[in-house]
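The excerpt is restricted to a subset of chains, each kept in its original location.
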Amino acid sequence: MTVVTVQTAARFEMIDITGRVAAVVRTGGIKQGFCTVFVPHTTAAVTINENADPDVPRDILAGLDRLVPLAGGYRHAEGNSAAHIKASLFGASQTVLVEDGALVLGTWQSLFLCEFDGPRTRKVLVKLTGA
Amino acid sequence: MTVVTVQTAARFEMIDITGRVAAVVRTGGIKQGFCTVFVPHTTAAVTINENADPDVPRDILAGLDRLVPLAGGYRHAEGNSAAHIKASLFGASQTVLVEDGALVLGTWQSLFLCEFDGPRTRKVLVKLTGA
């Protein structure tokens, strides 16, 4: 298991971590198998989406904020229930195939850490399985 | 594969199953690898979120109900289409890393069975991979 540390800078943010995860795979010693990326947090998530146009992550964050507004009559005293809901909607992990020692991602796919309650220092756990 | 049976008590409910999944890992004979938790249902889900404050799962269930209301002009005759939609939004499974023979969860993370169309008797399948 490799721990990747990410410093987020805004309340809502999608940070492309593809390069850092790919580096773990490159030095991980497996040729084929799986790479699982997991965030040990409850107000952040990992997702796969497009980063060629930075308007895509911007639209995703804005769309999620419309779906799950910050003020929603929540009971949780910390005031970040919207972030908890978003975390479960996107999910705590993604699993990507590994072939020929590299991540198998589509042309437009990037791996993102999604910050829903920043800025914070976040951890991303990366673990490989295979041979 | 271990089958964990959970009796739900309400239409919408998040039941913390971390202890029961951790017990499967403890006796599962692997030191490092992965634990996959899967629900074989289409109106329930598995998610990871906070349970330190019981208001968090309450806010999540209420937020989801606002997003996907029970009455939404659906066609499915059984009347539980909202539960089907929620099941796909949260997902049928979660994968958690195993290190030193134990689940690797963040300080605030719990594993929940999410009931969206209860009360019912639900099954949770737990399977380990690793060495």
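To keep things simple, chains are lettered A and B as they appear, and every chain counts its residues starting from 1.
One rule holds in what follows: a residue touches a chain if its C-beta (ideal position, glycine included) is under 8 Å from a C-beta of that chain, and two chains touch if they have at least 3 such contacts.
All values reported here derive from a predicted model rather than from experimental measurement.
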Full count of same-sequence chains in the assembly - 2 placed in this view: 3
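By definition in this document, only the chains that are shown with their structure count from here on.
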Copy-to-copy rotation for chain A and chain B - C-alpha atoms, rounded to a multiple of 5°: 120
Averaged-CA centre spacing for the pair chain B and chain A, given as whole angstrom: 20
Complex interface listing, chain B residues touching chain A: 32-34, 47-50, 53, 55-56, 58-60, 62-64, 66-67, 89-91, 94-97, 99, 104-109, 129-130
Touching residues (chain side chain A, partner chain B) in the complex: 1, 36, 38-42, 67-68, 72-78, 81-82, 84-85, 87-89, 91-93, 95, 123, 125, 127, 129
